[in-house]
Every structure is written in C-alpha cells, then in structure tokens.
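Here it is, the structure in full.
Shown here: the complex without one of its protein chains, the others still in place.
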Amino acid sequence: MAEPLLKVDDLRTYFSTEEGVVKAVDGVSFQVGAGERRGVVGESGCGKSVTAMSIMRLIEPPAGEIVTGTIQFDGRDLLRLSEAEMQDVRGGEIAMIFQDPMTALNPVYTVGDQLIETILLHQKVSKSEARDIAISALDDVQIPYAKNRMEDYPHQFSGGMRQRVMIAMGLSCEPKLLIADEPTTALDVTTQAQIMTLMLDLAEERNTAVLLITHDLGVVAGFCDTIQVMYAGSIVERGTGDEIFHNPQHPYTWGLLGSMTRLDESQQERLNSVRGAPPSLINPPKGCRFGPRCDFATDICREALPILHQSQEGQKVACHRADELDLKHLTVGVSS
Amino acid sequence: MTDTVHQDTGSGTATMPDDVILRVNHLVKEFPINRGVFFKKQVGAVHAVSDISFQVKRGETLGLVGESGCGKSTTARSVLRLLEPTSGEVWFQGQSEGATDAPVDVAGADREVLHNLRKELQIVFQDPYASLNPRMTVASIVAEPMTVHDIGTQADRLERVKHLLQVVGLSPEHTNRYPHEFSGGQRQRIGVARALALNPQFMVLDEPVSALDVSIQAQVLNLMQDLQEELGLTYLFIAHDLSVVRHISDRVAVMYLGKIVEMTDRDTLYERPMHPYTHALLSAVPIPDPTVEATRKRIILEGDIPSPSSPPPGCRFNTRCPKAEAGTCDVEEPPLTELESGHWVACHFPEIVQVV
Partner (left out) sequence: MTERGSSDELVLDAAEGISAEPITQWDLFVTRLRRHRLATIAFFYMSFIAYVALMAPLFTCEKNDTFCGRSPVEMGFLTTVIMVIVAVAALYLAYRSFMSKLRGAGIALGVVGLVSVVFLISSWGLLDVPHINHYADQLPDENGRILVNIAPRTSLPLGTDDLGRDVLARVIHGGRASLAVGIVVGALVALLGTVVGSLAGYYPGVVDQSLMRFTDLVLGLPLLPVAIVVGRVLPELRFLPGFLKQGAWGIAVLLGVLVWGALARIVRAEFLSLREKEFVEAARAAGASDRRIIFRHILPNAISPIIVQTTLVVGTAIIIEAALSFLGFGVRPPIPTWGGMAAAGAAIAVRGFWWELVFSAGALISTVLAINFMGDGLRDALDPTQTIERK
C-alpha cells in the first residue's frame, strides 16, 4: 500500500481544567489514504472533535496541549511545522467545515469577499481570477444565482445554504483532505440529505479524502468507506462500513447499534441500550474504559487496558474478549 | 372514530367516545408582528399553527413530526395552554376512579379549571439543561407540582419524591443535590419524575431525547415506554427524528409549515406514505446500514422551507413539491381527507410510494 495521506500516531491531547487534567484524546493512532472517506463516530466527549482540532493544530494553549504523538500529512509531521507553515496547510491542503456555519462566517463581510480572501490566501492568482474561482465554487455547491449571491451577507443565507458556502470555501483550494465536524447536526433532515449528497458527489469527483466526524451512525453508513468508533478518548473499533454495522466486534459498537432506532424496522420492544454514562476523562476507570458499562467485562477487563488489534473477523478492535464473544448472534434484549 | 374529528366544529360542548382522551379542533396559533408600543399596529403574523385538528386515544402515543419551524412544538404548548391559542378547541376527557369525566375545553378553561387540569396534563422538555431550575434542589424540583397544588405535607412530598426518583431509575439519596451535578440523561430522568409527580393522564413529550447521546437516548426511550405500560399514560410525542417516532408511536402525524399533511397509524405511514412531503422526509432519514444506504434513492427537495409569516398560497408545500401543478396546488389548499381507513392526507395528488 502506498504511503497514506494522513498518519496519526499515538496522539494524546490533554486539557487542564479546574478539576484536573482531562485526557480528551489518549493514544489515538490511525491512517487515512488518499481519497478515502473515513467516519469518526462516538458520543459527546469521546474525543472525536478534539482529534480533528489536533490535526488542524487548533488546540488552544494553555488550556489544551498536544502532549505526544505525530501527525504525518503528505510526508510532513504537522506538529513540527511552524505556525506560518501550518497556516498554509489549514484551508489549503486540509480544509475544515464546522457544525455551526453561522459562527464560522464573519457576519460583516459578504460571502464573496470571504471566499475571495480564502482563495487569495492559498493560491497565486489575481483578484479577478479569485473571483471567478469563487463563483464557480458556489456553482459547484449548487447555490442558485451564484454570481449575484456573492454580494450577499451570511445572514441572508439559510442554514443549509450557509453550510454549502462553507463547503465551497473549504473545497475552493482543492484540499487533499476535508475534515467535516458534525457538518449536518444543526440542520433539518431534508437539508442534511441535500448536504450529504453534495459532499459525497464532490468528494468522489475530486478524489478528496474526508474525515467525517459525527455522532450519527446513519449519516456515516451512507457516506464512509471506513469507520472508526471512539470511546472515552481512544479508538475502540475500526473497519469497513460492512464490518462495523453488520459484524461489530466491540461491545460498545454493538451496544450503540442496539441503541439506535431504525426507520426501516417496526420494532416496538425495548431498545438494547448501553447502561450508565461515559466515564470521567480525568479519572478514567482502570483497565478497559468501557468496562464499567460492559455486560461482558471480566477480571482482565478491569485490570488491563486493551489495545487495538486485528480481530479474526478482519477489523481492528480494542477488546480483550473480542474473539470469544459472538456479538452478531446475540439477540436484542440480552443485555438490559 | 377519526372521521368525527372534522365534523365537530366548535359547538361549545362535545361528546367524545370513551376511548378518546384529547381532541383538538381547528387549533390556530399566530404570533402577531407588531410595530409601535403605545399605538400598536399589527403589521403581520407568524402563522405557527394553522387550523389543525387531531385526536389522541387513551393509552396511545401520537407522534407529531416535522422539521424545525413546522409548528409541532407550538402545537404542543398550545394544547397545554402554555401558549394562548389564537382560536380553536382542545377537549380533554379524563378519567377518575374508573369512570370517564365530562370533556373540558382546555383552550377555553378559566383559571381555576385550568389549574386543576394541570394535574392531568404534563410535559417533558427537550433540553435537560434548561428545563431544571439550577438554583433548586432535586427534591424541590420534583416536588414543585405537589407544592403548587398543595398536596400532602412536606414529609409526604419528600417521601413521594424519593419514590419517583426510584421510578425513573435514580438513587433516592440524591434529593438534596443540584441539577449541575447530574449528566444530561440523569437530568432528563429528573424532568420525567417531575412530570409524573401529580399522576397525570396525558403527557406531552417535547423532543425528550433529541439532546441526548444515542446510548442515553435508548435508556430514556425505554423508560418512557415502561412508564406508559405501567401507568397507562397517553403521550403526545413531538420529534424531528422519524426513526425515534417509528419506534415509540402508535400513530403519527406529519406537520409542514403549520399544517398536518399526513396522519395515520405508524406502519402505514412508514410503509405506505401518500404525501410527497412525507416521501421526501422519509427518504432523507439515514439508516445505519451501509448495504441499505447503498441502494436507497433519495428524494432531494429543492430550496428551503418558506417563512411562516408569509406562507405560500394553496398547498403550503407546493413551492418545493416535485409533483406540484400550477393552477391547482398553488391556488387551492388541499383539505386533510381520509383516503383509506384511518389514513388522512392533505394532497391534491396523493400516491402511495414505498420509500423505506
């Protein structure tokens, strides 16, 4: 296999708070190939967003700090770049779109101005060329009357349209990697469908790698080639969409899937929920972080932290008992 | 049964079948847009809820779904009269000691009647962080409805609070804690305990799980189902998540821009939807299964939802509807009619499409 586009190795990002040190990301390693669409799934506080912010080096000291790890992107370690070099990477080779497009756009400049500014920052083009690129970028994200709407201010766009603008801005410099942090969480479901379809088309067409961060397993299912599930600061399972959804090896992934209500199932019984709540990241439980909530935990789970390893089924999983458990054949309702 | 909904047009009193607990007739809620203060001039109105009628049967869960701004939360609040309805009736027919009481119009009730009705009609809110007073202890939060209605002594109330906390799956020792010490899921349970305090018959659940993580969502949904079974509660379940609604509801009503566009029992809605908006909505919901997703066809709607302060003429969905025909849909408003038994649709060109 060729050198991956992004290679994160043993990333640890900690935040110091009044109560103690929050180990938001604690030993995360993964690779994303060129053109690959990777989903990062997990519940709030699992460290998925902090992972993205760390890659963009947007962790603000002194509260937050990348303690150890390397982030190889296209042959360079991003953590060793100067701030000036990093600014070229941000928005140039790696673009990021956020959950709330309103706060990411400056309300006192027109959308056109902001697009042109981004383009001028990263490409050696004249102002009029930048303008043309901006208009075609808006066209690409299917904003009607792109030329006229360049003069509009962010508040004149609807939520869905603003997110399109953000995508246009992100893709205008033809990045190799697009990080999308909960891009549709603030949107209605019909708008979400519009945006996700658009992102899929654009990413496929341009062979852009995407890191899609979301809590919604449904969104990931239709979009991503590979998925990694995060829990309490580390990756608990990684595999293809098929592996994760049809043959989960980690009890957390399995529980998460059991917790989901499905549109295409007329199921009225109780959901197979995961009991309890995620642990504190200041004093995580000893052994497996998921141990206290896991129905299959044994002594070893309470003692040793499981590492991510190849399971017999093909995907990587961080569970001591992955190979002996047959989660696929456990029916709903076994755990209460 | 359901066909009576639209016949009864505000005669002042109502006769309702015993199995119906709530009937909403021609409910309208508009928020005036005013200019000036001492010399008020109404320059327009936000038509949040425009003449909707439905009924809820005793012990069932009616799901009310729609996207943001469709008026589903306004409907819920108007039903409970947390907002004053502009017009319309909300008949509540409770039961006491096994017998069915005479229906009462919540929308027209005077202060005292309304105060007593509050015991029967309760609500669980969406945001577990905003719905609990941060300056009150769990005990006083859960006991508040009893305090307000002057039920029992302080000791009785504390006893009941402890019981209620256990009922919703929390430790009864936590009575003197403050909300900030609890996680989102736990807070939502506290909110449920408060709603249960007066033994209500009817509960509005206003997006009770949308602010929660998936695994916590499932816990709360299970709890709501268990409570319904044990206490014989009736739910009006407001949500934007169609898969959650399918899981919990017996019947579902779909709202768009202040109108109910389709209403039927759960499986019919998901398996044989007739309104083009329902089609689009259902096709847009992602399914957590890559194999299914790979073969699904999305109906992508054009444009955005129009402003409720100037809804389009004719069918409110005509501006985005793939089937809209000029001269019909943008002129004449389609009435909500019963096309099959118990299947109500408001569309000029209804058609069964299997989307899911």
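Letters A and B mark the chains as written, and numbering starts fresh at 1 in each.
The rule is simple: contacts are C-beta pairs under 8 Å (C-beta built on N, C-alpha and C of every residue); 3 or more make two chains touch, one makes a residue touch a chain.
Note that the structure is predicted; figures quoted are calculated from it, not measured.
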### Task
Decide which residue listed in B:Gln55, B:Gln126, B:Thr264 or B:Ser283 touches the omitted chain of the complex.
B:Gln126
### Query
Any idea which of B:Ser171, B:Ser341 or B:Gln354 touches the chain not displayed?
B:Ser171
## Note on the structure
Touching the hidden chain, out of B:Arg58, B:Lys72 or B:Arg194, is B:Arg194
### Query
Among B:Lys41, B:Arg135 or B:Lys297, which one is in touch with the chain left out?
B:Arg135
## Note on the structure
chain B positions in touch with the non-displayed chain are 37-38, 77, 80, 82, 114-115, 118-119, 121-123, 125-127, 129-136, 144-145, 148-149, 163-164, 166-172, 174, 176-183, 186, 191, 194, 196-198, 223, 226-227, 230-231
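Operating definition for what follows: only the chains that are shown with their structure count from here on.
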### Inter-centroid spacing, chain B versus chain A (mean Cα positions, whole Å)
33
### Query
Given the complex with chain A, which residues does chain B contribute to the contact?
67-68, 183, 185-186, 213-219, 221-222, 225-226, 240-244, 246-248, 266-267, 270, 280-294, 296, 298, 300-301, 304-305, 356
### chain A residues touching chain B - in the complex, by the definition given at the top
43-44, 158, 160-161, 188-194, 196-197, 215-222, 241-242, 245-246, 255-268, 270-275, 277-278
